[in-house]
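Shown here: the complex without one of its protein chains, the others still in place.
By letter and in written order, the chains are A, B and C; residue numbering begins at 1 in each of them.
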Amino acid sequence: MFAALIILPLIGAAVTWLIPSDRLRPKILSLFALGHLGITIRMLIVTPHESPGGWFHFDALGKIVLLSTSILFLICAIYSIGYLFYRRERSNHVLCVGLLVCLSAASLVTITHHLGLMWVALETTTISMAPLIYFNRNARSIEATWKYLLICSVGVALALIGLYFLAYATIVARVEPSLLLGDLMLDAGKLSSGWVHAAFVFLLIGFGTKMGLAPLHTWKPDAYGEAPGLVGALLSGGLVNLAFLALLRVYQLCLATREITFFQNALVVMGLISMIVAAIFMARQADFKRMLAYSSVEHVGIMAVALGLGGRAIFGALFHILANGLTKGVLFLSSGNIHRSYNSKSTDHVRGALRRLPWSGGLFLAGFIAITGSPPFAPFISEFTIISSAFIQGRMLIGAIFLLSLTIIFIGMALTVLPMVMGEVPPHSETTSYKDTILTVGPPLALLLLVFLLGVWIPAPLMTLLSDGAALLEVPR
Amino acid sequence: MHSFLQGAFDPALVALSAALVIGCAGIPGLFLRKPGPGQIISTTAIILAALAGVPAALQLLFSHTATTYTLEWGLPFGSCELVIDPLSAFFLLPVFLVTAAGSLFAVGYWPAAGHRTTEPGLTFFYGLLASSMAILLMARNGVFFVMVWEVMALSAYFLLVTEHEREDVRRAGIVYLIATHTGTAALFVYFSLLAAQTGSFVLPVAGSLSALSPFAPVIALAAFVGFGAKAGIMPLHTWLPSAHANAPSHVSAVMSGVMLKMGLYGIFRTLTFFHDPPLLWGGVLTVCGISSALLGIIFAVAQRDLKRLLACSSIENIGIITTGLGVALLGVSSHNSVLMYLGMAGALLHILNHSFFKPLLFLGSGAIIHAAGTREMNLMGGLGKGMPRVGFLFLVGSVAICGIPPLNGFVSEFLLYLGFFSQLKTNSLIYLLFLAPLLALVGGLAMVAFTKLYGSVFLGTPRSPAAAYPHEAGMTMLAPMALFALLCLLVGLAPQLALRLVSPAIAAFFPQSAMAAVSAEYGAIMDKLSLAGVLLLTAAALAALLWRWRLGQARVTAAPTWGCGYQRGTARMQYGGTAFSELAVSVFDGIMRQRVERPTLTGLFPGKTRCSDTPTETLLERIIVPMFSLAGIIFGFLHRLQHGLMHIYMLYIFVTLFILMLWAN
Amino acid sequence: MTNSIIHIFLAIVMPPLLLGVIGKTKAAFAGRVGAPFVQPYYDIIRLLQKGTVFSTTTSWVFRAGPIVALATAAVAALLIPFGAHPSPISFDGDMILYAYLFALGRFFTMAAALDTGSSFEGMGSAREATYSCLAEPTLFFALITLSRLSGSYSLSGMLVNISIGVWMHTSAALLLLVGGMFVVLLAENCRIPFDDPNTHLELTMIHEVMVLDHSGPAFAIIQYAAALKLFVLGAFFVHLALPYSTGNPLLDWGLFIISMLELAVVIGAVESVMARLRLIRIPQLLVAATILAAFSTLLVIR
Partner (left out) sequence: MTDMITLADQLLVLVLLINFISLGTSRLIFSIRAVAVQGVILGTLPGLIHPFSWHLVAITVVIIAVKGFIIPMLLGRAVRSAEIKREVEPFLGYVPTLLLGAVFTAFSFGFAGRLPMLPEHQNYMFVPASIATLMTGFLILTTRRKAISQVIGYLVLENGIFIFGLLLAEAMPIMVEAGALLDLLVGTFVMGIVINQISREFSSLDTSLLTSLKEE
């Protein structure tokens, strides 16, 4: 089962590599994505047993992340059929292959319990995304790719040394040297706090960089801004969650070592900083894709704060993995359509999107409402859970800052998004061949419906999944 | 009082299903290709639902019991209860009434045929808004409450921006959205703290919380900000005028007539949670209330835009209601049942009244705009001759909103006055009686505002060609207005009935037993009041008869208005709206400032030129907008942190690492 | 019962007489003989017999004006006690109704004026609206003071209560009140120094300019309503200023009539000795009156 999950996308990559036709490739891509989702669901229904040696273990956290990633990936794959049709001018060879490799690595991250292996997989996703960001082949995109690659690599390198510290801690403690989560958690008590703390710091910085926590987020606006819509969607809806999963693993470890407080506080502080930074940079944002990037910074901040708060907020954080991922999909895909149609991502040029593209404009507006945490959409559930638990825990200041930055972000985003979608299309604005078609509008619409559904009703199995995940992250007493 | 539903089946179920029907009414229209049928379907559905819902609500009101349903939902926030108690039922009345009337009005005012693009969305969100408000009144789970609340706020936003091609509409929309979202943020705090107190998101039962706990003031403050922003209590009113002015008129009617009341409902509901609230709360509410009333009406006097004037007067009326609530709260705190009763009765009754005459006026303004094609009062005039029916109904509304007998506005203000005076005998809270002259002043100013409105719109001669040939509104537009006018007269002439209507809702605050005596006492006074009203009408009738008789005897001739020897009077020389209110505004200069652009005349024969004065939105234009732009500048400065210099980005990472290392060990 | 009948009879018959007395007083001050006391009655009857000219710009609102004005004044007359006798209709809070009835009348008078579309009448109604809403608070402060003194919430209760005795120990407050109320009385009835019923310099007038276009029976009704309003407010004022009462009902009626006449003489005297104020001064005077009344309230509640 595990093997299938990893291998299938790789086969897909191979196949798409061999296929010459640009028209056919996206279809193959969606086919394999569908297969991957199938396997995922199968694995959710009958959880495969932990592999001998415990390298592969499909626990609730992995399930949540894998589910959201797989769904998002399928949607993006289907969208790519319609989208790439408008990008016939360049070959999508690298794009499709890269996507599938990335999918394979991503699945590996979710199912492995060996931190080293997880790290390798994460690094692979980083690398495999680089050529995708460079899809547009121009000066700006190369710059974006460069920054993305260097900053993320440095981050991942730091994560690696963090892992080394952890390993060395086991050696120093004279326990069986291992990077298996299970083993580490077993003898966590024996590990020397000095190494462990250093390890935690480095891992936090490393995975935080990949996740885009401020002030390690600097690559995000550039990469998201220059990458095609669907790549942006996968970056902000998929890779972010993978990095967050890695942080969750570290968190589990901290819980085992009983030295959680420092890690939690660090998370809260960095999360709040991220939210404030997002609030500052979203105001007067002249480029709507960059705005979405900062929104992503905001949401990783939210997840970090939730993780730091612990308790009931954990549930919110886990649910936010799904909610944020899917909603970001809606936003990026629809913004991709708008970008295509206006051939500009400047908020000064894009006006009256609702008039020109009723569907995409509407989806973008709805996505905005959803991502800012308005009911009846899924992000409301998670954000409200987090805020309320902050106040219920009596941590008024955190709650207040959280809420304040959410409000500022809402205002900033509203002042950017509403003028874009409303009003009349400026007469001089450039007209392109783009039209809303079922292939370009259907996928984000499906995502939006999903987001809405999760906003009003969480199915029982998902509920149990989330609570199991939260149970894994409970502070032991 | 007992409806035909008596014993037939559960009225609560009827009310609930009515709400759901209203919510779904607009959906068919979204999918029908042909314009028209969708609107007809939704209107019929809404009216039928209201016809079922109003009696049901009445029955629930008088049943003095609470009906509870538990909604099965998949969200992890405790059980989702729907409860209809008398307080909810009371607020349900305007929801059903105004919604039905508005949707009927829309058939004539916003016909699907003429507005193919906008009509389906408008109809859909209209239904959604109405039903969300109805369900809001039943929600007893904090999270569910917030969800419904936000649905209400958002659908109101989409209704408001129906004509989003217009710049001012978009601006109004953004201001509204920001205001309401900020309010919602406050509600997040509010419900979280409530949950922290009770341990679950299910709203606490009446009187279960102590107002002395350290959290209580925070909760109260959060509720005041969150709900007050929706109700438009000063200083949280900034969104209100532009929003109500720019929405389609039947939407303005619902927003002003019902949606504002939802904010008040929230405050009412919140206050029921606490036992023995401190005097401070009542004092704050009272002060905010009376200042909203005064400032609101001063703003109204200065307006030139027909609907803005009405919107500002909404602030005034909300202020009056809040004052009543504050007085009632003071009564609760000082264990003074009379004060409590009068304040509460006045507030609740005024809520009902305002949801009669304000929709009447907004619908009327819709008809006017339909006829004159402008909202600028200085361009209208003489519409009364072209549209006499609208003119008459609008007059009824104007008289009612000024709180003049024999119409309903007077009754609620009368109760409030009694409340203020009731403190004369006891020496406690004696300073309440300074509210009486203030309220009187408010009444006087209201009269300035509405004589200005009525005079410059309906009376005299047309001031612009646009207003020269008005057409009478159709039946579908007149019928709802007539309904409201009738209700105004009914409440005005039979106040004792109205008092019976509010007393069950008061029970939410007040032990039933002690209330019986008080309410009986004031019931008697109400009888006298209605007697006076009848006398007034008869006197008027007699005078009219006398005059008709004299007119019959003598010669009647028609001639142009005497120009006081000034032969070439033109329509432009009439006293316009701005001129009419100029004197009053000058008295309150400083509170209300007009932005005046006067041309400088040069030479012996100065050429054509123009002079304009526009009332300014002090709080918004002097404080909030500058604040925002300042924040924008600061943020713009901070944007330089993202300067694109790679090595500095690396520095960020390095520094973070360093700090964390130091922090860790 | 008989009292009520006398009350109503006086309310119907007496008002124009006050105008007559005022006129006579002014004539006396001017050293003229002046018109007979009953001249106002003649005027009203004559007007009732004349034909009417309606402006072509007017609608039914114009016709409704006088009627409502009369009706409100009439009902107000039923609420106010004359002399020591309580009013026919009296209940807690009737003073608020009393105050708002005039508002109703004013509303329609102003509407009627605006209906003519004449700039002068518009001007008049604008002034009326502003000044009356400045006069409102004074009246309410007076009501508060009285209600505080008498402990009653009805006009009859609070006014009949005023007696020499009450004057003795709250003279300061009542004095302030008399000052304030006299200003209101003059303002509400558009007498000098606020307005001049006899001038024809429209630019300077308030009430008179509002009724320029009324003629014949309509004008008669307006004249009568104005007189009645003066009478009703005067009755209120007389209670404050001349609170005599003998135990005997009939004597009290006589006393009331006399004191009303005295009031008329005083008004006439004031009109003869004072000039009309400049318009910009009027709000200041009204606010001053409000302050007087407010002070009296403070004096009684402290």
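Brief remarks on what is shown
Going forward, a contact is a pair of C-beta atoms (placed from the backbone, for glycine too) under 8 Å apart; a residue touches a chain by one contact, two chains touch by 3 or more.
For clarity, every value in this text was computed on a predicted model and none was experimentally measured.
The chain not shown here is in contact, across the full complex, with A, B. Of the listed positions A:Ile71, A:Leu103 or A:Ala144, the one in contact with the omitted chain in the full complex is A:Ala144. Of A:Phe2, A:Phe32, A:Trp119 or A:Tyr434, it is A:Trp119 that touches the chain left out of the display. For the options A:Gly82, A:Gly225 or A:Gly423, the residue in contact with the chain missing from this view is A:Gly225.
Residues 639-648, 650-651, 654, 661, 665 of chain B touch the missing chain (whole complex, contact as defined above).
Looking at chain A, the residues touching the absent chain are 116, 119-120, 123-124, 127, 130, 134, 139-140, 142-147, 149-150, 153-154, 157, 160-161, 163-165, 167-168, 170-172, 177-179, 192, 194-195, 198, 221-222, 225-226, 281, 286, 290.
The rule we apply is simple: only the chains that are shown with their structure count from here on.
Chain B has its Cα centroid nearest to the centroid of all protein Cα atoms in the structure. The chain with its Cα centre farthest from the Cα centre of chain B is A.
Chain centres here are Cα averages; for chain A and chain B they lie 44 Å apart. Each chain gets a centre from the mean of its Cα atoms; for chain A and chain C, those two points are 79 Å apart. Spacing of chain B relative to chain C, judged by their CA centroids, is 36 angstrom. The multi-chain contact residues of chain A, meaning those touching 2 or more other chains, do not exist; every residue touches at most one other chain. Within chain C, not a single residue touches two or more of the remaining chains. Against chain C, the residues of chain B that register as touching in their complex are 381-382, 384-385, 388, 391, 395, 399, 402-405, 410, 413-414, 417-418, 421-422, 424-425, 430, 433, 436-438, 440-441, 443-445, 447-448, 451-452, 454-456, 458-461, 524-525, 528-529, 531-532, 535-536, 539-540, 542-544, 546-547, 550-551, 553-564, 569, 571, 573-575, 579-584, 587.
Within the complex, the chain C residues that touch chain B are 48-61, 63, 66-68, 70-72, 74-75, 78-79, 89, 91-94, 96-97, 99-101, 103-104, 106-107, 110-111, 114-123, 125-127, 129-130, 132-134, 136-137, 139-141, 143-144, 147-148, 151, 153, 202, 212-213, 216-218, 221, 283, 290, 294, 297, 301.
Across the complex, chain B meets chain A through its residues 73-76, 143, 146-147, 150-151, 154, 161, 164-165, 167, 170, 173-174, 177-178, 181-182, 184-185, 188-189, 191-193, 195-196, 201, 628, 631-632, 635-636, 638-639, 642, 644, 646, 649-650, 652-653, 655-657, 660-661, 663-665.
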